[in-house]
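What you see is the complex with one protein chain gone and the rest in place.
Labels for the chains are A, B and C, by order of writing; each one numbers its residues from 1.
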Amino acid sequence: MMDLATILQILDSTVRLGTPLLLACLAGLFSERAGIFDIGLEGKMLMAAFFSGAVAAITGSVLLGLTAGVLSSLLLSAIHGAASITFRGNQLISGVAINFLASGLTVLIGQKWFQLGGRTPPLSGDGRFAPITLPFAETLREVPVIGPIYYELISGHSILVYVAFAAVPLSWWLLYRTRFGLRLRAVGENPAAVDTAGISVVRMRYAAVMICGLLTGLAGAYLATALSAGFVKEMTAGRGYIALAALIFAKWRPVPALGATMLFGLLEAIANRYQNIDLGGVVLPVQFMQALPYILTVVILAGFIGKATPPRAGGEAYVKER
Amino acid sequence: MAQAQTSERQATAAPAIELRGISKAFGPVQANKDISIRVMPGTIHGIIGENGAGKSTLMSILYGFYKADAGEILIGGTPVQIPDSQAAIRAGIGMVFQHFKLVQTFTVLENVVLGAEDGALLRPSLAKARASLQQLARDYELEVDPDAVVEELSVGHQQRVEILKALYRQADILILDEPTGVLTPAEADHLFRILRGLRAQGKTVILITHKLREIMEITDTVSVMRRGEMTATVTTAETSPEQLAELMVGRKVLLHVPKGPANPGAVVLSVEDLRMVDEDGVERLKGISLQIRAGEILGIAGVAGNGQSELLKILGGFGHGTGRITMNGVPVDLTGRSSDGQTSRAQGIAHVPEDRQHLGLIMDFTAWENVAFGYHHAPEYQKNALFMDNAALMAETQAKMERFDVRPPIPTLAAKNFSGGNQQKIVLAREIERNPDLLLVGQPTRGVDIGAIEFIHKQIVALRDAGKAVLLVSVELDEILSLSDRIAVMFDGRIMGERLPSETDERELGLLMAGVA
Amino acid sequence: DPAIIFDLGGKFDKSFNEAAFNGAKRWADETGGSFKELEMQSEAQREQALRRLAEAGSNPIVMTGFAFGDVLNTVAPDYPDTKFAIIDMVVEQPNVKSVVFTEEQGSYLVGMLAAMASETGTVGFIGGMDIPLIRKFACGYVQGVKAVNPDATVIQNMTGTTPAAWNDPVKGSELAISQKSQGADVIYAAAGGTGLGVLQAAADQGILSIGVDSNQNHLFPGKVLTSMVKRVDNSVYEAFIDGDALEPGITVMDLASEGVGYALDENNEALITAEMKAAVDDATAKIASGEIAVHDYMADNTCPVE
Partner (left out) sequence: MTRMPRWADVALIPLLNLVIAFAISGLVILAIGENPWAALKIMVTGALGSSYGWGYTLYYTTSFIFTGLAVAIASHAGLFNIGGEGQATLGGLGVALICLSLPWPHWSLALLAASLGAAAFGAAWAAIPAWLQAKRGSHIVITTIMFNFIALSLLNYLLGNVMRPARSMDPASARFPEGATLPTLNDMAAGLGFVWGKNTPANISLFIALLCCLAVWALIWKTRLGFQIRAFGKSEPAAVYAGINPVRITMYAMLISGGLAGLMAVNNVMGEAERLVLNAVEGAGFIGIAVALMGRNHPFGVLLAALLFGFLYQGGGELALWTTIPRELITVIQALVILFTGALDNMVRAPVERLFARRGAR
C-alpha cells in the first residue's frame, strides 16, 4: 500500500505535469467554443516554450521570457485566425501547418541563436519561475495530514500553476456569466444568429483565437521556464494533443477540463514513477500508461462513456455570401 | 379604428421605409435589380414573387445582413446607412428569417438577450429580459417558456422566439420571411392575430409569402417581384389573386394541365400501417396506409413537415420504419435496416427527391455522372467487372439531355452550372427514362420557371398515360389539384383523408391540411 | 577529413555526445584541421548518414553510441577503404575500431562517494534508456555504494525504453523529485540530456547529484557531488589523430588507462572531503591492480547486488 508521502508526491507531480495541459486545454476550449477547431495547440505551446526559454536565457528575466513566449503564441494564433476566419480555410489543415512551423522554426532559430542543437542555455535565478511558498506553509507543515498536504501539494508551485488553477473558475465565469461569454458560445453554435443579432462574428472569433494564443503561450512558458529550466527540442512531446484529448474528455467545459487534465497529469506522473505497474498478475507496461490518455479519448469519442458533442458550428468557416 | 389611424398616418407621415434603386449581385446572379419601394407606417406590406425572385435578398439588405451594391435606404424619411445588423436594429428594424437564426442549445431567454445585453454581466440582462418577455407575451399573445432550450421547441414556438427577439429590441418595423411555410393553418392564424395586434400598435410589418390567400387576408399593400425586379406595388383591396399571379410570372397562368382521364390498372404499390420514429424519438409517420395503381397519379397534399419527406424517403428505400409494403404484389422490405436506395431501384421504383440540390444531384459531378448517379450498378453502364462504361454513359446522357431539352446539352458540364429548372430536368430525365413502375416525385416544380413547369407536368402525365404509377408530393395545392387523379392529405404523420380532385377544392383541402377532418 | 556522427541526444547534451565533440574540437584546435559532423534526428537516418559521409570521402568516421552498431555492421563492408570507429559497442569488421569503457569501474567510484556523502543512507540512480549498458552503470554504482555502506538503499529508475529516454529533462526532474521524497539525498544520473533535468531538480531540491560522461560539476557549482567521466573525448581525439592509420580492433578504456574516473575540480572541492578522496583513490589503485574486481553487468546480464 502506498503511504501518504508517496501519494502526495505523485499528486504533487500530477499538479506540475497537469498544469501545461490545463492551460492548453482551456486555450482550446475558448477557441473551439467559438467554432474554431485548433489542433495547433501543440505548435503554439512549443513556440511559446522556445521563445520564453530563449528570451529568458538572453535577458535573464523570466518575465521578458514569458512576454516573448506569449507574443509568439499570439502570432501563430493570428495566422490560424487569418487562415480559418478571414480566408475561410480548413482549420484542421491550418493547425497541422502551425504544428510543423513551430517544430521547424524553434530548432532553426534556436540553432542560429545558441548553436546548442535547438536547446537553449539552462536558465537559473531570475530566468526561471521560482516556487512560491504559500503563507503558513512552514508553520503548518508539522500538523498531521493537513500539514503535508498543504506544504507538499498546495504550496511550493510556481506562479503559473496558481494562474492555471485560477483560470478555471475565471473561464467558467467568463463563459457563463458575461456578455462576452454568451456571444462567444453563440458564435460557436450558430454564427448566423450572432451576425443577425448585430455582433461581428469575425471579431468574436478573433477574440477567442487570441485568448487561446494567450493561454497556450502561458502553457509553453510554463514548460520551459517553470517545469524545466530551458527549452529542449520538441519539449511539448505531444502535450498539445493530450490537451485536445482532455478537451473532448471534458466535453468542452471548464471545470471538467480541470478534472480531465489532472487525470492525464496523474497518468503521466504514474508512468514517470513506475516503469511497469503490476496489477496482481497483469503487468501494465509503461507504454500503456503513456497511451492511456489517447485510448480514453477514443473511447469517449466513440460515445461509450457519454457522448461528446462539439460546438455545432465548430470547424466551419462562416460563409454568408457564396 | 385601426383603418382610420392608418390612413391618417399615411396622409401625414413619411414612409416608414423607403428603398431607392437597390441592386445586389451574388457573383453571376443579379438577385436585386434597381428596386424601389415605399412602405407606410402602421401597415402590413406583402411581398410576393416566385422562388429566387430576390425577396429574401432584398429584406436581408434592409436588415444589414447583406450589403447592397447600389441604392439608398430611408427610414422614416431620413437616409440611413445599414452596414450591419446592428445598424438595422438601431434603426428599429427586426427580421424573422426564413431559416431561423437561433442558437439551438441556448434557452429562449439567452437567445432573446444575445446581442441586446445591457452590460458586461449577464445576470441583470437576463432578469430584465425575463420581465420584458412577460410583458410582451401579455401584449401580443406570444407565450413561450423563457427557460426552455430552443431545440426542444416546436417550429411555431421557435418563430415566436424570433418575433420576441425583434420586439425586445423595440423594433418598429418587423420583417417576416415566409413565416407560414412551416406553420399549420391554426398556427398561421395565430401569427396573423399577432401581426394585426402589432399593426394596431402602430408598427410596420413586411410579410413575404408565396400564398396569395394570405396576402389577400392580411396585407394593406403588396409588392410583386420577378427575377430580381419589382414589377408592381398595389393596394390589396384593389387587386385580385389572378392579377397578382399574372404579375408574378409575367403572363397568364395556365392553372390547368391538359390531361385525359386516368385508366387505373392493378395495384402497384401498397403500403400498410407504415410508422417511423426519428432520431429524436419523435413519431413522424403514424400508421400510413395507401395504394397506388398503375396508370394513376396519387397526389399527397400537406403543409411541409407533416411526414411527406419521411414517406418519400422510406419508399425511396433510405429511411427506417416499420410496416408492410408490397410492390407489384411482392412484399418488399423498404423499411428495415437492410434496405437502401439500391433495393428500391431494383424493385422498379424511381425517385425524384424533394431537395434536388442536396439529394438528387451531386453539384460537383458532371451531368453524365449525375445521370449514372443511383444507377451506377446498372449492367448497361458497366464496361466489364471492374470498370464503368463512361463513354456509353456520356452518349446516353447526351441523348437524354436532348430529349428533355436540358440547356446547354453538354454532358461534361458540372451540375452546379445548370439553372435550377435544368437541374430538375436532369433528375427527371434520369428517373423517368429508367421507365420505372412507380415514380416518386417530391416538389417537382419548386424553384422552377414557368416554362419548365409545363414541360415537367407533361412528362409526369405522359408517364401515367404509359401505365405507370406516380406518387406526387407537393405543397402547391394548384399543382396537386391539376395533376392528381386522387388526392390524399397528410397531417401530423397521418393521412387525413382522400378526395377526388373533381370533388374537392382548396378550401376543403386546406381544412384537412390543418388537421380538421 | 575525419568525421563524427552524434547520436540522438545531440552534440550539446552536456554529457556523452558533448564529450565526443570536445575531443573532436581539441583535435581541430591543435592540428588546425577540419572535420565533418552530423547529428542524428531519428533512428532511420543512421544508415544514410554513414553512407553519405563515406561517399564524401571522410576518413575515419567516428560514431558515438551503441545504436550505430547494427547499421555499421552492414555499411562497413561496403566501404573497405574507409576506417570507422564506434564508441560503446563492439563491431567486428576489419575496418572498424571499437572503443568500450569500463563504466562499472567509474560508477563504482562515484557510488562510494555517494554513500559517503549521503546523510540519509539512501541514494538514487536514474538511468536513461533501459539497456544493458545503463544497467552496467547502475550495477557498478550499487557495488560502490555497498562497499562503503552495506546497509545503504539505492533507488533505481530508468527513464524509458526508447532513445527518447536520453532527452527528456522533464521526466528526469520528476524522477529526481520522486527519489528525493523517498529519502535519496544523492542521485547519480546516467541519462544523457535527461540527466540535466535530474541535476537541475536535485539542485532545486537542495540535494546532491552526480553527473556522467562529461565533467558536469560546473553546471550547478556546489550542488553536483562529482561526475563519472568517461574519456570519450580522448578516444575521439585519438581516432582523429590516427587518421586513416586508425588501428581496427577492440580498445578497452578502463580505470587503469584513465579511460574512466571521477571528476574533482573547484566546483566540488568543498563537497569531497580529504577522507572521501583518500578512500576513493585507494579504491582506484586497488581496482587498477585487480585487487578489487568490479562486476560487469554485461558480462552475464546480472548484478550481484541490488
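Following the convention adopted for this analysis, a residue touches a chain if its C-beta (ideal position, glycine included) is under 8 Å from a C-beta of that chain, and two chains touch if they have at least 3 such contacts.
Remember, it's a predicted structure, so these values are computed and weren't measured experimentally.
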**Message:** Checking the contacts here: which visible chains does the omitted one touch?
**Reply:** A, B, C
**Asked** Taking the entire complex into account, which one of C:23, C:163, C:211 or C:259 touches the absent chain?
**Response** C:163
**Request:** Return the single residue from B:67, B:377 or B:407 that touches the missing chain.
**Result:** B:377
**Asked** Looking at B:84, B:369 or B:437, which makes contact with the chain not pictured?
**Response** B:369
**Request:** May I ask you to list the residues on subunit B that touch the chain which is not drawn?
**Result:** 27-28, 316-318, 340-345, 351, 353, 358-365, 369, 372-374, 376-377, 382, 386-388, 390, 417
**Residues belonging to subunit A that touch the chain removed from view** = 39, 79, 82-84, 87-94, 96-101, 103-105, 107-109, 111-112, 118, 238, 241, 244-245, 248, 285, 287-288, 290-291, 294-295, 297-298, 301-303, 310
**Complete:** For subunit C, residues touching the missing partner are 36, 38, 41-45, 47-48, 51-53, 55-56, 66-67, 69-70, 74, 78, 89, 129-133, 161-163, 301
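Definition applied: only the chains that are shown with their structure count from here on.
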**Request:** Would you identify the shape of the chain contact graph, picking one of line, ring, star, complete or other?
**Result:** line
**Complete:** With centres defined as CA means, the chain nearest the overall centre is A
**Request:** Quick one: point me to the chain whose Cα centre is farthest from that of subunit A.
**Result:** B
**Cα-centroid distance, subunit A relative to subunit C, in whole angstrom** = 35
**Prompt:** CA centre of subunit B versus CA centre of subunit C: separation in Å?
**Reply:** 78
**Request:** Compute the distance, rounded to whole Å, between the mean C-alpha positions of subunit A and subunit B.
**Result:** 47
**Request:** Going through subunit C residue by residue, note those that touch at least 2 other chains and give them in order.
**Result:** none
**Complete:** Multi-partner residues in subunit A (2 or more other chains touched) are none
**Request:** Provide the residue numbers of subunit A that touch subunit B in the complex, in ascending order.
**Result:** 176-183, 185-186, 189-190, 192-200, 312, 320-322
**Fill in**
The subunit C residues in contact with subunit A across the complex are 10-12, 39, 130, 157-158, 160-161, 167-171, 173-175, 177-178, 181-182, 193, 196-197, 200, 204, 219
**Message:** Please output the residues of subunit B touching subunit A within their complex, sorted ascending.
**Reply:** 26-27, 63-66, 84-89, 95, 97, 101-106, 110-111, 113-117, 119-123, 125, 165
